[in-house]
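For this view, one protein chain was removed and the others were kept in their places.
A and B label the chains in the order they appear, each numbered from 1.
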Amino acid sequence: MAGSHATFWQRIQQIPRYYIYLLLAAVVTWQILFPIALPILPSRVTQGVYDAIAAVPDDQLIIISTDWDASTQAETGPQTEAIIHACFQNGKRFAVMNLQPPMGVKLANDIAQRVAAEYGAEYGVDWCNWGYKYGFDNVLIALAKNIPKTIGDDFHGNPVTDLPMMEGVENIESVGLVIEITGLANVTELWIGLIQGVYGTPLAGAYTAVMVPSYYPFLDSGQLRGVLNGAKGAAEMEVLVKRPDRASAIMPVQSWAHMLIIALIIIGNLGYIFGRRRTTERPS
Amino acid sequence: MWNSLLGIFHPAASTSALIWRLILAVAFSIALLVLLHRFLGPRGRRWLIAFVTFAGGLYLGLEYFLPVRGSVLWPTGMPNPNPDRAANILTPGIEPIGIMLSVVGAFTVGLGIYSLCQVHGRNVAQRRPGWHNSGAFFLAMSAMLVFGLWAHYLPDQDAPGGRLPWQESTYELLFGGIFMPLQAATFSLLAFYIASAAYRAFRIHTAEAALMMAAAFIVMLAQVPVGQWLTHGLPTTGPLAFFRLETLGDWIMSWLNTPAQRGIVFGVAVGGLAMSLRIWLSLERGTFFSEQG
Partner (left out) sequence: MGGLEHANWFMSALFGSMCLIIVVSVLLAQRGREMFIRRIPGLNAIEEAVGRATEMGRPVFFSTGLHGITIVTLQALAILSYIVKLAAVHATRIVVATASATLYPVLEESVREAYTAADHPEAFRSEDVRFVTEEQFAYAMGCVGIMAREQTATNFFFGAFFAESLILAENGRALGALQVAGCPDPVQIPFFIATCDYVVIGDEYYAASAYLTREPTLTGSLIGQDIAKAILIALVIVGVVVASAVGGADSATNNFLLNLLASGAQ
């Protein structure tokens, strides 16, 4: 009898990974088909990003650096979309740009075009796309001193100086906020080292959830005004801009997937604790 | 003298000047390589590597640490050729060095492709198990190469407006229809892997592990609406508000995670500095190359 119990406790410590994969797939499918939507409360760090956008003076523009690609677009795509909504709703002009990987600028351009159409915003007047710029730190060093010269042509190959919104834009003094949206490590550190730290330009970030813990030191020091934390941060921003969309739709899935993982960890530990107790109780 | 030397890294004034530069550069490189190969033994080669490493590190280090001025080159007082960048006498060389490194990097892509072709070509030629996968590599690489270059350099000028020329739409299909979904799908696999890894690895062996697990549960729940819902009954202000999961999660991230992150980053940064010094002074030589020399 005791032996069969021991086997059970041992068994629940070693559920084959295929069953775990199947369980997770089942939970995800269940929540996609029949979502249990719960209220989403914007966090302090998301509110920080929104407030930073709202606080940009009208004579300055926002740089949205979209350094992400297809792999992380489940998180960074909705983040970009919600941030662009926030810019349009607050009447802020913005420029999309991209340092790496080059694919990001096209994906972000598609989003910006779609959202701009909703607000009747005009390219070149309310927003523009500076395109992919090669050279990381060299780009940022030059950008700070001379934006038109560094950017040259926009995403469509036209000189940025021809765009009405670029009139009077000379250097980093014309920029009221930089928002770095990325799944890449170390890009934010460049913005901090070369722009925020040197010129005091406000900076905010939007990252994949796994990266966010490493950016809390910069939040704490005030070098980052706010952070969007993965899909959850995007969903919170969607709440703030009152446009529940893809990220909000992901939240029930993420909620129950997290619950499943917690349940699995508890089951594994019950097996570990009771399995050990049975083993120690058994006469040697 | 310095500026005219740097001038060779700037775009040539005419096509003939460019061709002459190319011929001279190739001839100089070949002559240099032949001389080095002919007259340098293994010991000499090690000394050369050590010297180039030291000189390169010294240049970049001095450029970073020497005082700078915006309008003139410190300390010569000569006009700064690029007033957009605060400079000292070494700064004008930074851009050409960056270009040189990019060019060397571009050549190594060729070596990388050679390595791929060597491994997969052998698999196909010898019909090793799974050789069809290597065949798929050649097919994929050729398709991306041909249609990518074709779409870029030979666009169909006669295509009616708004419709993509067929070679470009083929490239779009390969890139947007195959490559991007593959990339997204592979990233999504992480969800499955983290579920199984967390289930297997998280065991309460010790009291510390139990604390760690409690912190992990709080952060995981704070990260999703269902977690926030669990403690929604608690007030949003006052002492009890601290126990709302989203507040507790934020507290753990700000007060426990932040110092730990900073501690690790300090250690890693100083470790990186020591490693850089060892490489720069060739103290690490014994581990990369044989101990002699």
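Simple rule for what comes next: contacts are C-beta pairs under 8 Å (C-beta built on N, C-alpha and C of every residue); 3 or more make two chains touch, one makes a residue touch a chain.
Please read these numbers as outputs of a predicted model, since none were measured by experiment.
Enquirer: Among the chains included here, which ones are touched by the excluded chain in the whole complex?
Expert: It touches the following shown chains in the full complex: A, B.
Enquirer: For the chain not shown, which residue from B:A12, B:M78, B:I97 or B:A197 touches it across the whole complex?
Expert: Selected residue, touching the omitted chain: B:A197.
Enquirer: Please give every residue of chain B in contact with the chain that is not shown.
Expert: Residues in contact with the chain left out: 63-66, 68, 85-86, 88, 104-105, 108-113, 115-116, 118-119, 122, 129-130, 133, 182-183, 186-187, 189-190, 193-194, 196-198, 200-202, 260-261, 264-268, 270-279, 281, 283-284, 286-291.
Enquirer: When the complex is taken as a whole, what residues of chain A touch the one chain not shown?
Expert: Contact residues on chain A toward the absent chain are 17, 71-72, 137, 141, 183-185, 190, 193-194, 197-198, 208, 210-211, 213-214, 221-223.
Here is the rule we go by: only the chains that are shown with their structure count from here on.
Enquirer: Which positions of chain A touch chain B when the two form their complex?
Expert: Answer in residue numbers: 15, 17, 20-21, 24-25, 28, 37-41, 43-45, 69-74, 103, 135, 138, 141-142, 145-146, 149, 209, 212-214, 216-217, 219-220, 229-230, 232, 251-252, 254-262, 264-265, 267-269, 272-273.
Enquirer: Which stretch or stretches of chain B touch chain A in the complex?
Expert: 84-85, 95, 98, 179-181, 183-184, 186-188, 191-192, 194-196, 198-200, 202-204, 213, 217, 220-221, 223-229, 232, 246, 250, 253-254, 257-258, 261-262, 265
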